[in-house]
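In this view, the complex is presented without one of its protein chains, the others remaining in place.
Note that the chains are named A and B in the order they appear, and that numbering of residues resets to 1 at the start of each chain.
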Amino acid sequence: MHKIEIRTRAKEEFIDITPQVQRVISSNTDQKIKHVLIFIPHTTAGLTINECADPTVSRDLLMALDRIVDKNWSYQHREGNAPAHVKASLLGSSLCLIVHQHRLVLGSWQGIFMVEFDGPRQRNIYLSFS
Amino acid sequence: MHKIEIRTRAKEEFIDITPQVQRVISSNTDQKIKHVLIFIPHTTAGLTINECADPTVSRDLLMALDRIVDKNWSYQHREGNAPAHVKASLLGSSLCLIVHQHRLVLGSWQGIFMVEFDGPRQRNIYLSFS
Partner (left out) sequence: MHKIEIRTRAKEEFIDITPQVQRVISSNTDQKIKHVLIFIPHTTAGLTINECADPTVSRDLLMALDRIVDKNWSYQHREGNAPAHVKASLLGSSLCLIVHQHRLVLGSWQGIFMVEFDGPRQRNIYLSFS
């Protein structure tokens, strides 16, 4: 199991972790890797794959999630971050990707994002190969 | 492949299945397990990982999903459970988790939930190791 540490800087933020994930794969060329499982051990942050070329896409995603999950609904959770928990479940906590010849298999426009919904914080991401 | 059987008790409900999943892993210590794939073979229930320490989080999640997927939209599906199908797809039907030394790798606050959207019913969950 490999760990990537991320320091987020804002309350809500898309962070493209593709280079870090690729770096971990590239530093394990002694191993036969077919798949990588990416897991985030947090409940107010998520993982998603989307366009990384144009930064307006991730800004639109944050805006849209903010409209979908209204912060003014009557939440019972007392910490004030209930919408962050909901957004985390809408995106999900784990991703499975194919690795071919020690390269992530992704479409031309795709990047892997860690999405912070309750930052800024110190976050971890776990990678496991198979 | 291993099966967990769950009897849900309400129309909509979060059920923390972490102990059952861990129990299946713990009873297979003869096997080398790196990953567990959790799959739900139903179309009106889903799987998600979120906070299990404070029960208000899962209550807020049910409430928020109920606001996001309005039961009064003009659905064509005749069984009256169309919103349950939509919620199931928003959460997803499969989860992949890392297992280390026969323990699920989860964050401090994370639990694995089966989410019933059209109960009460008898539900199955399948586990498969790799």
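As a working rule, a contact is a pair of C-beta atoms (placed from the backbone, for glycine too) under 8 Å apart; a residue touches a chain by one contact, two chains touch by 3 or more.
For clarity, every value in this text was computed on a predicted model and none was experimentally measured.
When the omitted chain is restored, the residue from A:4, A:24 or A:97 that touches it is A:97. Touching the chain that is not shown, out of A:7, A:23 or A:59: A:59 (per the contact rule at the top). Where chain B meets the omitted chain, the residues involved are 1, 37, 39-43, 68-70, 73-78, 82-83, 85-86, 88-90, 92-94, 96, 126, 128, 130. Against the chain not shown here, chain A presents residues 34-35, 48-51, 54, 56-57, 59-61, 63-65, 67-68, 90-92, 95-98, 100, 105-110, 130.
Going forward, only the chains that are shown with their structure count from here on.
Distance from the chain A centre to the chain B centre is 20 Å, each centre being the mean of its Cα atoms.
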